[in-house]
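A selection of the complex's chains, in situ.
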Amino acid sequence: MNSHTTLIISTRGKGLYPFTRQVNEWLRKQPVEDGALIVFIQHTSCSLVIQENADPDVTLDLRDFFERLVPEEGEGYRHTSEGPDDMTSHIRSTLTHTSLTIPLIGGELALGTWQGLYVFEHRAAPHQRRVVLQIMGSSLM
Amino acid sequence: MNSHTTLIISTRGKGLYPFTRQVNEWLRKQPVEDGALIVFIQHTSCSLVIQENADPDVTLDLRDFFERLVPEEGEGYRHTSEGPDDMTSHIRSTLTHTSLTIPLIGGELALGTWQGLYVFEHRAAPHQRRVVLQIMGSSLM
């Protein structure tokens, strides 16, 4: 039996891509009751975010805010070999999250009503992003 | 036996609210020796921070810095249905933390001498905030 898997999330340019549904589909097949799910993205130019799952405007405003906060031009970056969205992607991923840990209670993610999981893509080109899921049992049974 | 609980933290406007004491009170009644505590806030308009627990000026300076970094006015946000502090709260929570994982050693949080746990409230109105605590045993005994 495996306690882990890797999801592949396809991105098509900068922005937030929801993947709560894929996580829940995998979780339903696992035996854990109480514990935690570790979510880990194996890249340094995209990241993880838990944000509102109701109004898509939130994800557009987030994308645009990071575009202003970490500008592509005029910053004098040294690391530019892959274009103007290269170093900005590393900075934006540092300002958000590479790993998240979410309690599992009664076999389900203990997310709030309005919380959803997103891959935050910081590169302009399409990518296939690897997200590792690892279940931890609480081992207090 | 339960390995988890939910704390309700009352907030009264923007700022940092300490809750290390409530966590320790609950932890003292639990049987775990070595492992980790997962701290997870079930909201997208407030967040978690580990910061200095000695000088209250640190929390005031933090609050004011985020007010300048993520301004309420002039940003052209789309998501404004709940007022000018709506989208800023989502951005500020994204820039800080929704989940934290803290080692438990000898039954105690392995915090540094000056570290304390805070709810960072980003909304202007009072709220009741839900923080889930989940204990994980190291299962290496």
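In order of appearance the chains are A and B, and numbering begins at 1 in each one.
FYI, a residue touches a chain if its C-beta (ideal position, glycine included) is under 8 Å from a C-beta of that chain, and two chains touch if they have at least 3 such contacts.
Bear in mind the structure is a predicted one, so any value in this text is a computation, not a measurement.
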Assuming all chains share one sequence, and 2 are in place here, what does the full complex add up to?
3
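Following the convention adopted for this analysis, only the chains that are shown with their structure count from here on.
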Between chain A and chain B, centroid-to-centroid distance (C-alpha), Å:
19
Touching residues (chain side chain B, partner chain A) in the complex:
1, 3-4, 31-32, 35, 38, 40-44, 69-70, 75-79, 81, 87, 90-91, 93-95, 97-99, 101, 130, 132, 134-139
With touch defined as at the start, can you tell me which chain A residues reach chain B in the complex?
34-36, 49-52, 55, 57-58, 60-62, 64-65, 68-69, 95-97, 100-105, 110-115, 136-141
